[in-house]
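As you look at this complex, bear in mind that one protein chain is not there, while each of the others sits in place.
All chains are identified by letter, namely A, B and C, in their written order; residue positions are counted from 1 within each chain.
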């Protein structure tokens, strides 16, 4: 059963990795990703950021993305945790963990989840910089990363 | 500084992920992989396995693979831990953690490290099955996975 | 009635996060609803005008200009997402 959580509290990547493996000897591979808050963005110092989201839709959008990943690759289980609220440089933002029998599917599903989450889940970042607060702009590179999966260029992975 | 360890003891993936992030606010992405001992392989039950290696060469081979990953992608740091000795189903075998500013490089370097480690680092698995002990045979799929990186088909990642 | 939601920069620019709106006469789609809001003028016109990169969700599903809008729907306007 996939685990999806949106929360203000920090998360424990090691505990989530242990949890997804626990009691399932069919697991041979666990790929995971932790996204963290950097101290610079687009060349400017970032002192803090606020993550806003759309309660209700966020969970629904994440569930759809997770279902898509499970249907596309034969992975065993998925955990997604995304934080909201005030974050400082070095803080963890997002965790994706995917378990599978073999590494290829686990890696592909994990990267797919991050790419889709970045373009489809309703979260917005506002950064505090020396020049004041600003909303982070969506990156074309994120759209391109998500589009790779539609084009199927990574299907062989 | 990359961390490379070959050990009989278990490892703590969460602690290694925390360690690679600690005190470096340039880190925005940490991709990681845990390989675990499954209870079946090629259709047969596996009760236990022994991992043999070539002391001295193992560490050298891993260091070369890690240097190659760091040179190829602009990642910030790499941790590789590989266990040897007796392992049971559910036990952790290998950990690769890669930190970077952005996720694309971290994912690519992490998968590259696993693919190269599987074909270039001198480790050998011997499985205990109901029919007796057997040495695991190298898989053509692992050679193909490693060959992808030479062909450059994943360079866009 | 419609439930309208605004997030992130749109919420700040419009000075409002949520409102209830009686379904305006003639509005049957997202595009129609957006045009109705732009007609309010001021920040509404500048923030929701065509050409701005904005996203719309109807009942918490991503929607396009032609997506149907009817009584009881929850319609949200927001910028391209930047989580993860």
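Observations on the model:
Basically, contacts are C-beta pairs under 8 Å (C-beta built on N, C-alpha and C of every residue); 3 or more make two chains touch, one makes a residue touch a chain.
Quick caveat: nothing in here was measured; it's all calculated off a predicted structure.
Among the chains on display, the ones the left-out chain touches in the entire complex are B. Only one residue in the set B:75, B:98 or B:114 touches the chain that does not appear here, and it is B:114. Against the chain not shown here, subunit B presents residues 35, 51-54, 56-57, 60-61, 82, 93-94, 114, 117-126, 135-138.
Quick note on the criterion: only the chains that are shown with their structure count from here on.
Among the remaining chains, those touching subunit B and also subunit C are A.
The most distant chain from subunit C, with centres taken as the mean of CA atoms, is B. Centre-to-centre, using mean CA coordinates, subunit B is 48 Å away from subunit C. For the pair subunit A and subunit C, the distance between C-alpha centroids works out to 26 Å. Along subunit B, no residue makes contact with two or more other chains.
Residues of subunit C in contact with at least two other chains: none.
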